[in-house]
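Structure first, then comments.
For this depiction, one protein chain was excluded, whereas all remaining protein chains were kept in their positions.
Letters A, B and C mark the chains as written, and numbering starts fresh at 1 in each.
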């Protein structure tokens, strides 16, 4: 693991997700850029002192050279520190599991996507919401044509934790352009909403018109994002991401409508997918009713027993273990998705700066 | 009543709403532009033959001249036939209850709004969703500052009945530019969503950027509307109206967020208002819990017994009866609201035509 | 109308329900046992002084003798005052609309049910929840065998308004054995839950075991009812009625399960019926999706626009008008249902008094 030392939320999440299915063991880490924190955290997580590194470069080289070196690394640093480690480990032939967004700048993302390691190293971007069973069921239903030709897509990711100025560790780097990149809310959660929309719908974005705002006095990055979308083939969409909407915790949701039907999903009711074939009663599809059709949704327990955030996250880890073993898993987000996410963020900022002018993704 | 003969949905709704509280009696009508339908419908509704008119002009003149002439008229014709009757009755000193949108063109709306009858005639525009008790509670809470300074407004009105081409009477005029005006979905239900947003928030729209689409082959007016909004004072918003979203029946909903709290309301759960003071648990406010604070919400039965669409509609009728008696009711939508709605529709069409360029309402 | 003067909640409800479809006109009344209240209320409701009676006996005789006498009477007095007026009007050949429960004692109920007027007078008991469209859809689905052979029935009606001692007019007579009869909560709302269960399921109760409690100090009648049920044919059930459950307003709900499927309905979401065919996804059936199959559900507006309590109540009035015109309406609750309700209450009290011993309905 790179990053994820004391006080890191996302590092903890990755560790739990990695552990859940018993496919990974944490044996090495460069857990912090501060040596003492890195050492202390390594000890706490049961990493042997010899494999507790001060820098990701050393770690990549040393582990690649060991007979029992790590097979995969999880990169859970702030956005601006994704590129360096990702490049180093990929080039060292070590599989990379990287938190989103891919990088803090489009240039970095393109550079990273351009790496074609001939050593077999694979890349997983943890767009974790794609690991929810019902999200995968939704994707399969769209692909099967159950919705017909898509017309309208609505995605949102709504929080309230930045309603007032905050200075926790979580909030600090996310609102600092130097570390988060040019986008605040758009990069932190807007990319999740956009990726969820793409993952389920398969739609290709053509152009967007974005209106970013920073409502909290003194905030340097956007905390609310409004956006209109036009997709290839004629579908239209909207996307709302906010961190200043009191009463919303982690409200990521998706609604898709085609000429034959519609689906709705939201994380708060993660085990439920609403599907309506036009003219028919709405169906509440659960893992029970969908299980027969969908072999790769990846659920673990009987429906009615809720599966949550960790399980969805762990499904990415489990599937990536399968990929490492050589089994294909087409649902996994990778470098191309990360690059697309950065183009999306870049286009959104450009559009908003130009008074919400429509920006073609081809112009980015 | 003008319009509302056989087969009219909205005419029926107005009659039920008028009857519910016992404040109105239907005694005269020009119920159809076709004389036989007008006559037959009058007979069916218990209107004496002498007061079943062939034209609204005759009706306005004759009733104004009768000692026992009507006090108020309900205009429930298609959009392009609002202006004429409204003008005639207002000038005849008869109170007007008019379905929305105000007219089919902005010019008509401005002409109508310019009429200042010195005869005391009053005007009610049946933006019926403003009659829901919890919508009025929401408005009062915003006015009291419970949400703080408003930042984000999200409104939507989503249907699916035009997902495929339809040729019912309901659908026909609504999709005909000559009778509906230049807007389809935007005028029919977008105006409701916009009015609801204005009514509750009190926000003044500064500019909008709209993306209208007509998805069904052959349809001449928009059936899906995406819109971004900028309000005076800095708040931002989005509005979605659609008639092609399978699984949605009459899904009008509003979400508002300020720096102190947020509220959410949707017609499907009309008796419930969700309120969250930032950092506190969300509250499910019902007519029970709000009753003490809110004297003018206008509910009729104990909470838990749902009040529905007719009751909300009837509340406008009941309140307008009070206005006619000389009691002020500031919540009632009137000519100014109708004019604002037409400016909204006009701006939306202009913006969409100009590739979703931001259009200032002041430029309309 | 008999009863229903100033301050009466249920009288007001009956008047609105009668008015909604335009099938009834209120022209005469014995609105209170106190002459001044009766007179004042009559004036308020637009009843001519000549037809504002001091006693129901006079009213029945006088109206029966008038050429333009009333066709039907609504009896909305406290329970112990149902029997007398119902008998008088039925014998006078006037149709009776009577609030539930039928009477305050089983003996009265039996006496009333024994009346077989040869004058054509009909009887409607306003078990108003049977007027909800989706309740009627549920009944039709059970009758069609969509649930298979019924096994389990769960009904509840839960309120909180008597959580503390109250002394409003509403509360006062309902908690007084002399006026309400031997049952409190069981008669007031337990009978509604039981009737709803019977109406939808068609099940015939064989025996019950009841545990009644009066939780509020000083209360003389039950305010909470627990009950187990055994039906002919082997189905089992439970029923919970309470007036002391904080957070519940008028929570009447029904769940039925057979060997092929299950349904769930609750008033708070009155326009929705949940149906699951065993092994299939749950369906959210609305008036839209059910409309094709169900001709007599009686709804008035497009789905998504909520229909509420008044509409359901009014449906009974509208259907009874049809019955008076000679059109059969098998769904309407009548004397037999009222008698069954009184046997149910009597059995419940007997069972509870005998330490929840099973009581056969045949022994009542």
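Here is the rule we go by: a contact is a pair of C-beta atoms (placed from the backbone, for glycine too) under 8 Å apart; a residue touches a chain by one contact, two chains touch by 3 or more.
Note that this is a predicted model, so its numbers are computed, not measured.
Which of C:199, C:257, C:310 or C:344 touches the hidden chain is settled by the complete complex: it is C:257. When the missing chain is restored to the complex, the residue among C:64, C:152 or C:350 that touches it is C:152. Remark: the omitted chain is touched by one listed residue; of C:44, C:164, C:232 or C:363 this is C:164. Of the candidate positions B:267, B:286 or B:315, contact with the unshown chain belongs to B:286. As for the chain not pictured, it touches chain B at residues 274-275, 279-286, 289-290. Against the chain not shown here, chain C presents residues 147, 151-152, 154, 160, 163-164, 209, 211, 213, 215, 224, 226-228, 230, 234, 236-238, 240, 242, 244-248, 255, 257-264, 274-279, 282, 355-356, 358.
By the touch rule set out above, chain A reaches the unshown chain at residues 9, 12-13, 15-16, 19-22, 46, 159, 161, 248-251, 267-271, 286, 288, 300-311.
The definition used in the following text is that only the chains that are shown with their structure count from here on.
The chain closest to the protein's centre is B, with centres computed as averages of CA atoms. Rounded to a multiple of 5, the C-alpha superposition of chain A onto chain C involves a rotation of 180 degrees. Distance from the chain A centre to the chain B centre is 42 Å, each centre being the mean of its Cα atoms. Chain A and chain C have CA centres that are 55 Å apart.
With centres set at the average Cα position, the gap from chain B to chain C is 35 Å. Within chain A, the positions touching two or more other chains are listed as 275, 279, 282.
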